[in-house]
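A single protein chain has been omitted; all remaining protein chains appear in their positions.
Lettered A, B and C in written order, each chain numbered from 1.
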Amino acid sequence: MLASLVAQAAQLPFDKPIIDFHALAPEIVLVSLMSLVLLVDVFKLEEGRRFIPPLTGIAMLASIIPLISLALDGADRSMFGGAYVVDNLALVLKAMFLLSGYVVTLLASNYLAEGDFWESEFYLMMLSSILGMVVMSSSRDLITIFVALELLSIPAYLMASWEKRNLRSNEAGLKYYLMGVFASALMLYGMSLLFGVSGSTLLTDIGAAISGGDSSTPIVTLGIVLVIVGFGFKVSAVPFHSWAPDTYEGAPTPVTAFLAVASKAAGFVALIQLVFIGFLGRADVVEPMMWVLAAASMTVGNLIALRQTNVVRLLAYSGVAQAGFMLAPFAVVGTNAEDALTAVVTYVLIYASMNLAAFAVVIAVSRKTQSGEVSSFGGLFGYAPGLAVAMTIALAALAGIPPLGGWFAKFVVFRALVAADSAAGYTLALVVAVNSVIAFYYYGMVLKAMWFSDAPDGDTSPIRVPVSLVSALTLTVAATILFGMFPGLIGHFTGNLQGLLAAAGG
Amino acid sequence: MWLNQFLILGALLFCIGVYGVLARRNGVMVLMSIELILNAVNINLVAFGAFHATPAGQVFALFVIAVAAAEVGVGLALVLLIYRNRSSIDLESVDLLKG
Amino acid sequence: MKDFLNDWGLTTMVFLPLVGAVVMMLIPKAEEELHKFIALLTTLVVGVVGVFLTANFDWDRSKDLQFVVDKGWIDVIHSRYTVGVDGIAMPLILLTLLVVPLIIIYSWNHFPEPHNPKAFLILMLVLDTGMIGSFVAQDLILFFVFFEVVLLPMYFMIGVWGGEQRQYASIKFFLYTLFGSAFMIVAFLALFFVTGAETFNMVDLARLVRENDVARNTQILIFGGMFMGFGIKVPMFPFHTWLPDAHTQAPTQGSVILAAVLLKLGTYGFVRIALPMLPEGAMWWAPIIGGLACIGIIYGALGCLAQTDMKRLIAFSSVAHMGYVMLGIATLTDFGINAAIFGMVAHGLITGMLFFIAGSVKERFHTLEIARLGGLLKQAPYMGWMLGFTSMASLGLPGLAGFWGEFPAILSAYNPAEGLNVGLFRFYMFIAALGTVLAAAYLLWLFQRTAFGTPKEEFAHEHVHDAHLTEWIAWLPMLVLIVVLGFLPVLIFGMTSDAVQVVAQALGR
Partner (left out) sequence: MLAAEAGAAASAGWFLENAWLFPAVPFVSFLLILFFGRKMPKQGAEIGITALAIVFAGALIAGAQWISHVNAAESAHGTEETHSTDETHGTEEEGHSTEPGTTEDGTHSEEGTSTEESHDEGALAVSGGGRSVVLGPSLALPMAEEGGEAHASVPPVISEWKSDWWTVGGIDFQVGTFVDGQAVMMLFVVGLISLLVHIYSTDYVHGDIRYTHFFAFLSLFTASMLLLVLANNLVMFITAWELVGVCSFALIGHWWEEQNNSNAALKAFLTNRVGDMGLLIGMITLFFTAGQGRTFNIYEINVAAASGTVSDTALTVAALCLLAAVMSKSGQFFLHTWLPDAMAGPTPVSALIHAATMVVAGVYMIARMYPVFFEGMSIAGGSINAVALIGAITTMVGGSLAFVQRDIKKVLAYSTVSQLGYMVMALGVGAWTAAMFHLMTHAFFKACLFLGSGSVSHACNHSFDMKTDMGGLRKYMPKTHATFLVGTLALAGFPLMSGFWSKDEILAGTGGFGLSEGANGRYSLMLVMGLITGGMTAAYMTRCYWLTFMGEWRGANSPNAHHGAHAAAHDDHDAHAPAGHDAHDAHDAHGGLPHESGPRITTPLLILAVLAFVAMFANIPGQFGFVPEGWRLRFEHYIEPKGEYFPAISHAEFSPVIAILSLIAAAVASGLAVAYYRKVEAQDPMGTELVDGPTSKAGLPKVAYNVLANKFYLDWLYTDVIVGFVKGPLARAANWFNQNVLDGIVNGTATVSKRIAGFTYTVLDQQVVDGVVRGSGIGASETGGLLRRMQNGRVQGYAALMFAAAAVLAGVFVLAI
């Protein structure tokens, strides 16, 4: 039995994989430091525990160093037969995930320390989730994608219910988990079908197979739809968004920030790879489907957001709508792949900075008000003008007001849609246009509370903002402004992305 | 080739799983239904792998099994947590968060 | 000096206010005098730069862009930091440079509740940057960014320092404008792609549209997008409903700046962007714009007649006045466009002045309800006469600035650009002329009820201070300019005439 297996295996074309350690350096650094965090925790080095948050932060930042060296090196690296690719896109995304992770660490450290939480395990969870995202950035293979997805998701389920004795937190975690697992299952079923059609798990092979002669087989269509559904869940696109508001509201706020930014971005990263490398040949399915998802996400997300009174929940729906904006370029992927890719990546990067800024303020404010209600922001401008201005910048950026980051994100989306020069593109552009107006209405509700209303309880004592939060705020707000004023900064990355499709073997 | 039979089996399992996920109110049963879907996937993968004479299907299936184990572990933990806090694992009653 | 102006003049002018704002952010809130001083100084320095630029402006080449700076900005979308001024932008820039310091002077001890000069002045400076930037931008994307920069400060100015309905008014203002600009940006992009341009440079795009013979229907659609963006800003009927609310609720300074400069961004956009780039689209849209402009003229006037609130009345009058500007633009003739630019400047000065006075009246009587006012001439004769004078200017009295915005616009409607329906435009001319009568009616009616007569019982025994020193300083330049421009219209026409001919030629005239 075993012998026959070995014999069988020997006949299989099994090449010893060439492992490019430079390419894997970020992951290796991250895993190493993650292990250190684990060890510190496991061996109950009590005095060491307070170093865990800084250690986590260092882990993120340290992992960026090899990214820089890779970027300087510039060459695209491909491993495992093309299943794992380190190119500029991957580098940019990894950097984004690591930086987001760093910011979330900053956000979480005081929050966790002051609340009823297990601390050190949390950072471990977060590190492994980030690791999943980092891996996701390089995945060009169904299996890698699946593993990366689970690697980033499973810790996230736990993090969402991290406040063990809080029913809401439990519920948030459970819902997230159930929906997540169900979505994964659907996605896997779709993947199995795609695998069945192409006989390979490599995206490039799948792409080649399904864009072939019999590419219109229903089985492929079904597979694509199911896979997109799976990641539609991840990016909280309507109608797969239902979990997001509940989870966001119930989960500890730093986790929400993490989910809303990093996790969602990871979903988009996966979608980018699947769609641009795998499904480009089946634009006839992807385009309309994405059109529907984008339009529905924007509209439904915005409309429901209009009626929210809780800031976190409002940001959740705003995130749904933002996902719609980010999905929009996918709707013209067949005619205008390059612009669409640029648009999505740009949007994701800018979205990360501005949304994190918004959450940072929410966390800072709730330190005082212990509430997530919009009304609790009343009079903020009066007693904490700095926070109010930061929140204003974040929200205005989300709304797409120049010269703050969001405008460029929206702009590239418009650009991609218009450049497609198709009816679908123009109509979706109009939907985006209308929705960006609606969106301001609810962002405006928060602005209104901060600037125009008085503090609800008349308490105008200043908010004590810890250093970590201040640095998180500074980082994100500065990035938001810089991205807006000098979109060229991102332009440089995205500019380099142009050749990515070819590099990835698309 | 006996591909279609496997696929039909997989599809059936998938459907049963989906039904279970949507219809059972017991958290544990929902978890089990998800396992059914994953197993449907595994059957598909293995069948297709055999069909294409590639080990990738089996490898994929192995990964799915492993990950599913982890997932269910987390899932059970969450259900337990809920049970501990609410003394119930009726999913219908878990609706504090809505709107 | 010359080199500095050529390379950095415009950039300094645009971003100096922003620098001032940043400096002010770093200074504690309590240092109110310092804040005021910095803000004023900044705007004055900007003004001085503007004066130097004007002095070095080559008037013989006013149709060309001057002081052009062209630097890379967003390479990935081929957008560049291109700024420059020509005869069309110059008057509007000068208007901005003048009005903003005056507003700051006026604010000196008029800060509306909840006070906070720091925030107020910072917003004012940011606005300044946005406004000047819009007028100098020669790249569509750059223009768009500056165009939008003004939104937030204005939103907060209305929302924080405004009247009772300020929240409603501010969000309405914001959403309306945002709605328009979303369409506008789509139009810009479409223009970019249909021309196959590798640039957003306005001049190049206009040339490319011509060279590539962009189809008429395409032009019409793209023009439509721009129309939404600019038309809402102007605002044109039926997109005007944000304006009365915004004006009425905004603090005096906000109303002034809104009337004096912000509305001009829309009309300027038509003249600078929509017309020269999309001549055929303009042809198709011209009768519609003209019609809406005429409706706006009459409608605004009727709206005025129905008002009971002084400020709201003035706000509605803006709808009517901008109708003349748009009518001038819709004729697509050099007369009409020149008139439009003059009208922008004149309206800026006159309506700005009216809002100033309304603000001061409000400050003294704590109401702007016309029925409760009366006898202003008795209690504050200088203010009363200024109101009368400005009303006269506003109703288009020849010899004052307002006339030169209206008259050539009406004139041009007699003989619109070739290809437009002459009969229709003559009808517009008639309507516009009718509008002058209505304008006289509502303005004099306002003047009669607020300034004539005797003060109402409730205010009869109140001591009302006539214009303060700061008010005098803020108002005199505007009043003087209203007269000077009325007497010497060549001051504006001389700037614009050549540059407008370029636009008119682009339109095939």
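Operating definition for what follows: a contact is a pair of C-beta atoms (placed from the backbone, for glycine too) under 8 Å apart; a residue touches a chain by one contact, two chains touch by 3 or more.
Computed from a predicted structure; not experimentally measured.
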| item | value |
| --- | --- |
| Contacts of the hidden chain among displayed chains | A, B, C |
| Contact residue for the chain not shown (choose from C:N109, C:Q165, C:N421 or C:T454) | C:T454 |
| Candidates C:Y106, C:F227, C:F407 or C:F459 - the one touching the absent chain | C:F407 |
| Hidden partner chain, touching residue among A:L158, A:I438, A:A455 or A:A472 | A:I438 |
| Of C:M392, C:A467 or C:L507, the one touching the omitted chain in the full complex | C:M392 |
| Absent chain, residues of chain B that touch it | 18, 21-23, 25, 30, 91-92, 94-99 |
| Contact footprint on chain A, counting only the chain that is left out | 174-175, 178-179, 182-183, 186, 216, 218, 221-222, 225-226, 229, 233, 239-240, 242-243, 245-246, 284-285, 288-289, 292, 300, 302-307, 438, 441 |
| Positions on chain C contacted by the hidden chain, ascending | 172, 175-176, 237-238, 240-242, 299, 301-307, 333-335, 338-339, 375, 377-378, 392, 397-399, 403-404, 407-408, 410-411, 414-415, 429-430, 433-434, 436-438, 440-441, 444-445, 448, 451-454, 488-490, 493-494, 497, 500-501, 504 |
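Following the convention adopted for this analysis, only the chains that are shown with their structure count from here on.
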| item | value |
| --- | --- |
| Chain whose Cα centroid lies nearest the overall Cα centroid | A |
| Chain A and chain C: spacing of chain centres that average the CA atoms, whole Å | 42 |
| Separation of chain A from chain B, taking each centre as the mean of its C-alpha atoms, in whole Å | 25 |
| Centroid distance [mean C-alpha coordinates] between chain C and chain B, Å | 64 |
| Residues within chain B bordering two or more other chains | none |
| Sites on chain C at which at least two other chains make contact | none |
| Residue ranges of chain B in contact with chain A within the complex | 7, 10, 14, 17, 21, 27, 30, 34, 37-38, 40-41, 44-45, 47-49, 51-52, 54-57, 59-60, 63-64, 67, 70-71, 74-75, 77-79, 81-82, 85-86, 91, 94-99 |
| Touching residues on chain A, where the partner in the complex is chain B | 12, 142-143, 146-147, 150, 154, 157-158, 161, 164-165, 167-168, 170-175, 177-178, 181-182, 184-186, 188-189, 191-193, 195-196, 199-201, 245-247, 249-250, 308, 313 |
| Residues on chain A engaged by chain C in the complex (per definition of touch) | 342, 381-382, 385, 392, 396, 399, 401-403, 407-408, 410-412, 414-415, 418-419, 421, 426, 429-430, 432-434, 436-437, 440-441, 444, 447-448, 451-452, 486-488, 490-492, 494-495 |
